[in-house]
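Every protein chain except one is present and positioned as in the full complex.
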Amino acid sequence: MSKLRVSIVGASGYTGGELIRLLLFHPFVDILQVTSERFFGKPVGKVHPNLRKRTNLKFCGLDDLQECDALFLCLPHGSAQKSIDRFKALAPRIIDLSADFRLNDPLLYEKWYKHPHERPELLSEFVYGIPELHRERMAKAQYISSAGCNATTTILGLYPLFKEGLALPDRTVVEVKVGSSEAGNKATAGSHHPERSGCVRSFMPGGHRHTAEMLQELAFGRDIRIHFSATAIDMVRGVLATAHVFPGKPLSEKEIWQLYRKTYAAEPFIRIVKERDGNYRLPEPKLLWGTNYCDIGFALDEENNRLVVISAIDNLMKGAAGQALQAFNIMNGFEETTALEFPGLHPV
Amino acid sequence: MSKLRVSIVGASGYTGGELIRLLLFHPFVDILQVTSERFFGKPVGKVHPNLRKRTNLKFCGLDDLQECDALFLCLPHGSAQKSIDRFKALAPRIIDLSADFRLNDPLLYEKWYKHPHERPELLSEFVYGIPELHRERMAKAQYISSAGCNATTTILGLYPLFKEGLALPDRTVVEVKVGSSEAGNKATAGSHHPERSGCVRSFMPGGHRHTAEMLQELAFGRDIRIHFSATAIDMVRGVLATAHVFPGKPLSEKEIWQLYRKTYAAEPFIRIVKERDGNYRLPEPKLLWGTNYCDIGFALDEENNRLVVISAIDNLMKGAAGQALQAFNIMNGFEETTALEFPGLHPV
Amino acid sequence: MSKLRVSIVGASGYTGGELIRLLLFHPFVDILQVTSERFFGKPVGKVHPNLRKRTNLKFCGLDDLQECDALFLCLPHGSAQKSIDRFKALAPRIIDLSADFRLNDPLLYEKWYKHPHERPELLSEFVYGIPELHRERMAKAQYISSAGCNATTTILGLYPLFKEGLALPDRTVVEVKVGSSEAGNKATAGSHHPERSGCVRSFMPGGHRHTAEMLQELAFGRDIRIHFSATAIDMVRGVLATAHVFPGKPLSEKEIWQLYRKTYAAEPFIRIVKERDGNYRLPEPKLLWGTNYCDIGFALDEENNRLVVISAIDNLMKGAAGQALQAFNIMNGFEETTALEFPGLHPV
Partner (left out) sequence: MSKLRVSIVGASGYTGGELIRLLLFHPFVDILQVTSERFFGKPVGKVHPNLRKRTNLKFCGLDDLQECDALFLCLPHGSAQKSIDRFKALAPRIIDLSADFRLNDPLLYEKWYKHPHERPELLSEFVYGIPELHRERMAKAQYISSAGCNATTTILGLYPLFKEGLALPDRTVVEVKVGSSEAGNKATAGSHHPERSGCVRSFMPGGHRHTAEMLQELAFGRDIRIHFSATAIDMVRGVLATAHVFPGKPLSEKEIWQLYRKTYAAEPFIRIVKERDGNYRLPEPKLLWGTNYCDIGFALDEENNRLVVISAIDNLMKGAAGQALQAFNIMNGFEETTALEFPGLHPV
């Protein structure tokens, strides 16, 4: 089989770097081009220093983009919807890692992003990029819109409960703890080390536009609420979501186990993590650095009929590049785990 | 005025060390004795290295304790209730920093601690140690039971709302993020640096016995629930509580400001922190290291009629030694802020 | 006694913030003005969030500066020498925290800073700001130039040996480990948290212009070399210097003890730290956060006739604001430790 020629647009950011790292090891892919206006002409290893001596690729400009088999778009928000026609002309398959095409409903987009979508008629052509929810549609799709990292963590943790209608629809509270790489590779006053180090910063206490994705994927026709907060902690990679769910009627620990096992039994990247003892009784993001796993666990607060669901990912992997590659594998009929085999490190 | 002679029982732990640090600078106090069985005879600076060259005190044994004006008890849980008669014979004023005398109701104690209290008749003699709630009783008290660190953070954040009955009683979800010093100075498998570093550990996902204190102090005659979780993060000192409160009816930002300002206007150790921009728009525990502040802020999620209250402390200070000293100052008629003036560091 | 009126020029940086924090507690000082062009009109607590509710001071502009009793200059390198006449007209005493007036010799200045000094004739009016070396001159001085943080750590560690001529003059290797606050409060690509976190960055492997200060202070007429390197590690505050010294003839541990004890016996801010066991056998910068201490210890490698001297400070304190205040106290005849009593925290 000849290899697929794949290009990455906007490849100098953290997500682009992870995609390059992953694709370099993909047995059925050749990276054709990687673009960056800012680092035009520079070798990839200059920007992604972990890839020194691993590739001779150099960044080219957007204008140099050639036809290829698939395009990954890692552009700032708003850019993909502006240039989508051009990208469609270049490649039959596109995976967009921005937020541009995540919402199916143009009105919802406008509500959450405060401006009308530029190409509302295309929203329905994109499959929302969580394979565990949309694998079958992905297999036939041309266009995929990768899910946000906080949304992925939350949705995968809650999906079994919401699908079965087992959570009171207006009661769920979700608190995510996130690392600094989520905000990208641009230095800002907020990312200055003496300020960001050691912080426990309530940067999105009362909600976040990524909630829109959660509502879209978890509603199943109901009018649901996700009471969302995000806290930035001293960590580079990783998201941990703590979801407080209130089932309408008491659920036993056994029932919950069965529900999650049934839903995710065949999933290669989901592990149910709930042990009796040890330091890693529940999901821990640092174990997932570099991997495509979403680990999910739970605890039952019987006194209050509350179910606490804990889910963790690496935001640059299952929350971005890894999940995009998983979707790409599905689209192309490859084994889903191809080039996503790294199991993570311990200790770290 | 002659100085008060004060002793600290169990002074080799982190809380004991902070008490020594503070009392060394108290203009109206002489530290008489500090006890530690394990470090008997050793100089204080050997165990608390920040105090090298600051004191010549050495640890003595429990059996060497002499009569004094006040005793601080920093013993492991269960010890104070066992030996309370002896301590009462030694000093007219006692501040117990363990959980032994925090709950007023012996039945509640038994429910949460899974064994009967040894001296239930004494519970009513202890004033619960949050000055902002019980200042007047403290001024006349002989015995004070210091509040837990997670409880202090949560109670101070929620008190104005619960006192006024402005929160739906069964809906509040509280997520605390805590540092490693909360677990004390004994090395354990869980505190081993390669494991504890970088962790986001859901160690109390479904509740915690310290919830009992919150219920006691926030009920005001109602049947309330606090849906509590605790997550350990990579930090030594500090607690940040994120409380999701659902008011029965919509509250405006202005009303909330007024409520918190009114409640805490005269409080020397409470700051309302809510700014429009910058890295420190909301409370940040690292700014509080070494101080006795509780910073409180909030965010309104109008879409969902949710109020998110954020409060932060240094667990060893406002959550332990600092608050105990604040109570001691009140008991003895000293200016409340005496020896608690340190404003904290930035950056750190 | 009426209080001295003191102003801080360039008070929005980290060093300026520390000076404000310290001076707010100085019993003989009133802060008259603090300047910042960027934060003109803003309250101090907006920039230095630890000082919220501690001061009502607002930043004024350079042009608003009034006459006062003493000026602290915390300006970027090069500014003080440009405007020194104006500052001299405003205040009889000046402490400059920049590098402008550290070197006594204009030729040396030109060699290390690559441009001629603008006011070479003034260099001799400034006393180099390490009190342990120049206390007597300071007591009579009008102008003091604060020492650099890496230089202070290194000089204090090596001073007893070099003064006595006990080190081979060309052999000493010094490796400092430094935190991120040393580079100031401006966000840069290098201070971006995902890059700076967890780093062990050899940012000055082959030397540093601050070496010039070390040579000036340690030469005692000899032709000496300091082989200096600096490595940035994941820490906000703190410097630890490891100095490898080769005595010409064998020195016993006892002789070294005696030398250091004799030199520093009366010093309020120097502690000899060398214990047989425990985690804090040798100086540890984190214990010094917020303090003005320089802790010094040593280890003897008898096999190689090498003496390893370890010294640690808080770069913003003994390496900047704290040492400047110590000098100010000496200049004004105050107790040297005034407003510098904070002993540091443990654990932290």
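All chains are identified by letter, namely A, B and C, in their written order; residue positions are counted from 1 within each chain.
The rule we apply is simple: a contact is a pair of C-beta atoms (placed from the backbone, for glycine too) under 8 Å apart; a residue touches a chain by one contact, two chains touch by 3 or more.
Everything numeric here is computed off the predicted structure, so don't read it as measured data.
In the complete assembly, the contact with the undisplayed chain comes from C:S202, out of C:S83, C:S124, C:S202 or C:T337. Touching the missing chain, out of A:R38, A:K53 or A:K140, is residue A:K53.
Among B:H77, B:H193, B:R222 or B:R261, only B:H193 touches the chain that is left out of the view.
Remark: the omitted chain is touched by one listed residue; of A:G157, A:G206 or A:G290 this is A:G290.
Although one chain is not shown, part of chain C still touches it, namely residues 171, 173, 175, 177, 189-190, 194-196, 198-202, 205-207, 225, 227, 229, 231, 233-235, 238, 240, 242, 244, 278-279, 281-286, 297-301, 303-304, 306, 308, 310, 312, 347-348. Contact residues of chain A toward the unshown chain are 14, 17, 21, 24-25, 46, 48-54, 181, 185, 236-237, 271, 273, 275, 278-280, 284, 287, 289-290, 341-348. Interface with the hidden chain, as seen from chain B, comprises residues 14, 179-181, 185-189, 191-194, 196-198, 234, 236.
One rule holds in what follows: only the chains that are shown with their structure count from here on.
Note on connectivity: the fewest steps through touching chains from chain B to chain C is 1. The distance from the centre of chain B to the centre of chain C, each centre being the mean of the chain's C-alpha atoms, comes to 36 Å.
Note on chain placement: the centre of chain A and the centre of chain C lie 46 Å apart, centres being C-alpha means. Across the assembly, chain B contributes residues 278-279, 284, 347-348 that each touch 2 or more other chains.
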